[in-house]
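Only a single protein chain was left out; the remaining protein chains are all shown in position.
A, B, C, D and E label the chains in the order they appear, each numbered from 1.
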């Protein structure tokens, strides 16, 4: 077992001072990239994801389009300067390719793809700063960018991570906890429909700890959902004000 | 000259006990991959090739199709665990690219490609275990997979290798003989039409030795052809039995 | 500051004996590649570029073609044996990709692209020997190959380089001057229209030195243009003679 | 190079999909199985004699060969005293009409990484015993080769990987002045603990019906799919790959996975006798 | 892999283009600016806390983030006593409907190389102070990230790069038996000289009218475009990127560049207070 540089949990408090069931500071802004059809920037503490959506738009080459629905394409990528220590090679890693797939499959159940046959919807997410929980911050950002683009959705999909640290189930892993904890479980959740669309896990979890983790993830997602709604409303009011001018 | 770890030829017997004009154990099964339109597995001793055929099917992208015949595509590839000693890098090597071309040009003369304009026929061969003579085992496997797929053919193309070992012309080189022998000549032969469709050679061969080698290759191909027909028949009977049930 | 192996300038003479405003020996031949629609070989001293043009021809894939004009594609590439010392890796470097773009944008203003909607014109330039000023020799060669192909042009585009060596503005840098001089300015110039279509610069140039450099470049380009016209005429007479036979 | 998801595409006709879904709704499946019934499973070890360990797993018509090659390398900086595991998957163009030629696509990469995580977090292989000295450790290359894809690649590939590792003979590491080399004439069994074998169980959902071991056509008709990997009493890896699950459905899937795990483990153990 | 120029394509309608050109002819621009007027410029440093230096530059709606990572490496053979600068640019697929996924295309490569040449020839960074010993030097990785492309990427990216370098904290180099390592807990400012900052100024031409800081639509309507980079009193880099210039027009562009340089330098200096 790797030894963390500082204790991860002391008297119920995590290294950054949080309680086990506490999110880091969540900051969300919508409409941050003017050229995109939709965009959002989401930070969970020091982790920041920027998402942009283009589409629905024409699919090239044609033979890759689908006759009955839109093809959704998702790319998750980390900036070379987003990681601590060494520069990350910008070529997409196997990890980034897997996460792109997992994010796509977390978003697809939320989109009415069948309304846009033969077209494509592109979702691009870039991690600008990484301090744990990058894929779930990406999911929230992607989901808000889709909403911002006006793509018809069944619900938002909110991402949060849950982890196992010194035997305790904690919400929203930071980089330190991700590296030295005993388990990691990223979750994507539709708060209104109660559907889990992203679920990964590693480590060693008893059935009970797992059940506890799912409950905590749902609670965390509901909290972030509140922030996400505020951000969408803020964008809406901004537009309304501009129109009113 | 590299020294072999064991003598290659002692009193007319090769290191594995064979006579110069003797094939290793030949094992053939047809129809080994249920999804494929045709397939075959061929072993010459410890060398095993698995071939699958898909097609004739639609060609994408369209501008690569031909108006008067099918395009045949062939891929020869070695599994990373197929070689002795180190793991082979799975990226296709220059050698694998050359062999893919040589196999395609060995198969094309056997296929009525003109019956399928604008379509393509895909032949994939994977070397699962390599112990010399992989390209010729691949050729036999590809040829049987095409027959299994019902692709109209002028004749089967049977592959065998001939080599020069201590000045003696021998049939069906194994890995040891391939590494330490003085010459290698893979041959593809149509047993009914008497046509040579694959012929490569390296080493240093007198005209006479070369003539001897061709004769031995033809003899070897005729032997393997017998085995190939048995395997096709076995598949046919199996189907007949299933139908009869 | 890097020290040159020999002085770059002694009493107004450069290391290879030239005056500051003197081109190296310029050798041009047109129509050197029989398969191409147009071609030219241009040498400035020991730098040699070979250009070939194919087109206007059909654009594949179609969705990359333009409805109102031809797409011009340009590739600049250096042969692995074209450099002094070590073999150059044949994979295109970032430098080669940038120069391909710069050459394309130097040629486009000279071509009536709008006469060939939905088609493409391909220009390929290979550096066979490199001794400085490769991109400008390439530009002259590409321009002559386009003329040889009969592509309608507003003017030829002639390339020459100007550099700063021991504070003196000199014409047509060789490899030594390129490596050890204080500045480099490749120029592309239309001699009849007086238009500059390629201009790059690095080093540290005062506004006055820069002005001096532009004047010298124009003078150099006019000199090379004379050679280029001779070469085109020579090709024309050659054809005329052949026709007369 | 392209990292965008997805690559390629798979099809099923609307009519066939409806039939599959209707059947499951009435408690049977397109191939006659009951919802919680596995297809025939079989595992054979030592199927590739050029590998240091190998196995083939059949799950119905799905067929995966795993080959292990042992090499030498440097440890990862954060685990300097452990050997290295590298899992790679190739879905051969042989495997289905949808398979394409080229470097592993997102499906193959996910397959490799899910199998990798199960092994890594289970304690099945004793990586501590794979350190040779300060800078040199054994590297276990596990190549998962999909020869025929009739669905549920993960469960089959995982079984093949476990059996291949269990059959792996480790070449001895010989040190001389020139460094460390492997001697393949001198081998010992790879240290592994079968009681910790991580078993991957994939569960599908159609409407709110839960099924196990979906075949290819079922995979194209599901409302949700998840792989749950269990070692001893713990869940060591999960991966939701399609659609969604409610919390309720998730508990059902986990409970079912534990019971299917027992069946697959029995097949594995029998194959290794 | 492909090195042929061009990749991709951008469009503007003929009507829109005519409108833009007509307006410039009458001395105004599509977004209301005068010919020699910059868009709003702003620069913020330390925007990425995982980087060793970072900055964001906004030029109208064009938005570029530059991140600097410090590493260790070998010097180039011809400058054995100097640190190494590597500039890389990514035009994110976020940045516009024209952006594609993949390795940097010709536009991104040119962007990186033009910014690189300005820095390299200006003396802005003191590369001599970045040598550690015979074989080891600091490597400065500057990644230029274009988040939104509304034209004139070079000027914005160059400002972001300068501000990011100016904000860069150099980890100390620690030597022990195992070699040299970076200690990111112990940092000093990167040695740079603001008075030598190379400022890139891009100039456009429509007919014979000269404009500064073209936006994306204007870029697609120009008869000529050139970037002139000035440090102290010298031109340190030029790059003609579209169309052509007569000698006359070139002198005009150079004179204009000197005066715009002063404005951009002021913005840079203010952002670094």
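Following the convention adopted for this analysis, a contact is a pair of C-beta atoms (placed from the backbone, for glycine too) under 8 Å apart; a residue touches a chain by one contact, two chains touch by 3 or more.
For clarity, every value in this text was computed on a predicted model and none was experimentally measured.
When the omitted chain is restored, the residue from C:64, C:128, C:153 or C:193 that touches it is C:128. Considering B:29, B:166 or B:200, the position touching the chain not shown turns out to be B:200 (whole complex). Across B:8, B:28, B:42 or B:74, the residue that sits in touch with the chain not pictured is B:74.
Counting the whole complex, the residues of chain C in touch with the unshown chain are 33-36, 39, 46, 50-52, 54, 57, 75, 79-87, 90-91, 122, 124, 126, 128-131. For chain B, the list of residues touching the undisplayed chain reads 2, 64, 66, 68, 71, 73-77, 91-92, 94-98, 100-106, 109, 179, 185, 190, 194-207, 210-211, 214, 218.
Keep in mind that, in the parts below, only the chains that are shown with their structure count from here on.
Set side by side, the interfaces A-C and C-E show unequal numbers of C-beta pairs in contact, with more at C-E. Taking the mean of the C-alpha atoms as each chain's centre, chain C and chain D sit 57 Å apart. With centres defined as mean CA coordinates, chain E is found 47 Å away from chain D. Averaged Cα coordinates give chain A a centre that lies 51 Å from the centre of chain B.
The set of chain D residues touching two or more other chains comprises 1-4. Across the assembly, chain B contributes 61 as residues in contact with two or more other chains.
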